[in-house]
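Questions regarding the structure given below will be posed in turn.
Removed from the display is one protein chain of the complex; every other protein chain stays in position.
So that you can tell them apart, the chains are marked A, B and C in the order they are listed, and the count of residues begins at 1 in each.
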């Protein structure tokens, strides 16, 4: 789950990382009030969960409260990459001497967290990583020991940080590590970490991604979930513990298992169709979940055919069949459906579906081809 | 550093261990007030840092506030094993069904913490350990991982705890572990951990020892240090970063290094003397510390001779000599002094002491013999 | 003999009393797997699966009492890290963790600890292992495969069943099938299983099923190129996945442009691996 800049920075601050003393506003009036209280120049920043908001005009400098209010009004009316801006952050403007990049993420290959620092902060770090990887210093952190002070010093040395800033850098870096670890983050990033003209270190922008699997122990963070970034159908899917991603094609898919779901999408494409979605009903899905999944698929008016590809392991064919029948009781639809059930309790499932008006298939290739045909037929 | 029962239990409670809702009192009046507020039967318990207070009469049951006040009056007037009772804890009395022992300490041989549990709680656990060691279940805890839930379950199974108490036991045990770890304890012990007739688990008595080396990060605990348990000279020594333990003999010793200090005491005894103290001036002691050490030794009126045995490594002979001269400027004394300086800067030290009126020795045996003779001569 | 597990493998199931735990343990028993013990704290002393399998309060006691050498874990995600550590400390040689949804930082800590231990972990979030006609430990349906000389290793769950089924349809059997799981931080990796197949006299050919995300397939391709003599057929799922979107589990995040299906297919082809366009092509590729 992505966290907004202002929430990420609040978390960093709670672990001792210095951040600008700004506040978030949902209206231009609030924004003006905050700017007035802060005094002086401020930055008004769109709080959206996509990159590139600066280029899109989502960050504006304001000399005073009046300008801040105007800037907020403009930004709050924007959509950035399709996402509405609901909140703006008003931070005091700072005079920047240096910009540093500092981030912690999981290195899956090393099976350890990795901390990265670069003197080339403030820009697109992925571009730095691609073009001048030597400018990014990396250090792996043993997950049982945690980040050691010597590692922080090594980073400071490697990015040629002036010694007068070492103590402040230590505080920021250990604070970021605590924020990463205690929040079950998969990414905790400060970009830029600014050294101001007054010689202070300040986390001017912040970003966190939280491990969805760990949200059960972070109810406070879950409460900050911004459902604007998800299509309504995706929200509904998540609430039903399904993974659904809407795509642009015309063949709805319901599959158990992420790998098989992707392979099913791939084979639809291979046979000339376009998948309308990714939908993984997960392991051990019961009838209720299957019914919810079918409702979600059919909400997409582009869908011209539905392909069920269920290979039973932990998921049982009979449960899936019951779910389909349950959903079809509730939803009146003419969309043709191709069903392929294999594996655990597949026969019981096929028996249950025998009387429903469905196209059946044995192999995956057959199922995909029939779904593509059905979709073309129903156009 | 030992912590009082009431402080240990406060710490346990902060980590979620259920403890009786009692309070500590310094006067009988306060004790009566607390008993009145608690209502019903209470236990009045002497807060002293020695074992065996129960047998010494330091724990009394009181039916009401009036009795509690009387009991507190009696206990506050006591000395237990030479220690004055300055505070009493008034806890509500509980109806005990079962008593369990639960403790965590450092197993130096295994280089890991070890958690111990026994169904034979409420008694002297060292006696259980000596006579029926099989009744104490032990589990080592990996210091990087911490106490795992499965280990807690294994303990519960092994002490044959009824399953209905497992959840409560889990909470108590993980709480005790947190208390142990976050307080840098060398011992955290609940004895007894009571199961009340109502089926509640309750830490009725608690004990913690804190690693002196870690007190720099526990200023809150250091503030609770009870100097009553230390002889005044020991307090003065600690404040000067010296380790001094008063003994009953007549030969004062000042030595650098604990091992050499013990060996020096041993050899004094071997040649017919009795050491008056253990005193380790530590590594790299400077003149000021040496002077303080000498003052402390000479405060003991039993001392008939002083033996300085300094083998320079990190400690420098010249610094020690300067300290002795410094102390002798301040303290007028007739006590004969035997000095043996060897190792780093020993010659410089001997040169400095050449004009002082001191007995010198080359070997340790010679020094000890001369000190024994001097002590006999000055009787 | 087979790699990792065979008919003599003695399994303790952690979480045997749960709905899925008991269902799959029964299927395993039916298949012939030696499910010698179950473990569920607080249920020690009971017998389950028609009184055939004793339940213990701890893995340690289960191992002592039944000689179990392998643990299968099918517990809620919140309990999985503790269960893995318990199994590791109880002295089993193989742990197969089926549980999905284990937090990644938990797994990083568990992995760091397991590095001390003489134990192999498969999973979490994996379908388990199948050595046809000998043993089945996990979700892989027994009836979709038969004994043979093809070793199968996969990051996916149900996609693996698809492949086993396709092989069986063509009369081809499997030496052992290992589902290593799709989580970003996990136990055994492609390379370790490929190495076992390379050394296994009963395996003549290998199928490797990967998906987008991470760089495990690329690393496996390097290993195949440098060390493997046996032919490998590969398949990569996720060619149509839009970049930057999560496809069901964390393993399927496309990280920083790397780990796309295209990259992986190219790496495998460069290593001499035949890569199938869809799973049902795999049998004919093996026949070549």
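Note that in this section contacts are C-beta pairs under 8 Å (C-beta built on N, C-alpha and C of every residue); 3 or more make two chains touch, one makes a residue touch a chain.
Keep in mind that what you see is a predicted model, and the values were worked out from it rather than measured.
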In the full complex, displayed partners of the excluded chain: A, B, C
Listed residues B:267, B:298, B:324 or B:358, member touching the removed chain: B:267
Among A:10, A:67 or A:154, residue touching the chain not depicted: A:154
Chain not shown, touching residues in chain C: 115-116
In chain B, positions touching the absent partner: 106, 108-109, 111-113, 126, 129-130, 142-144, 181, 184, 186, 211, 213-214, 216-217, 243, 245, 247, 255-263, 265-270, 275, 278, 280, 282-284, 311-315, 342-344, 363-365, 368
Positions on chain A contacted by the hidden chain, ascending: 142, 144-145, 148-150, 153-154, 157, 163, 166
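Basically, only the chains that are shown with their structure count from here on.
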Centre distance in Å when chain B and chain C are each reduced to the mean of their C-alpha atoms: 54
Multi-chain contact sites of chain A, meaning residues that touch two or more partners: 144
Junction residues of chain C, two or more chains touched: 109, 112-113
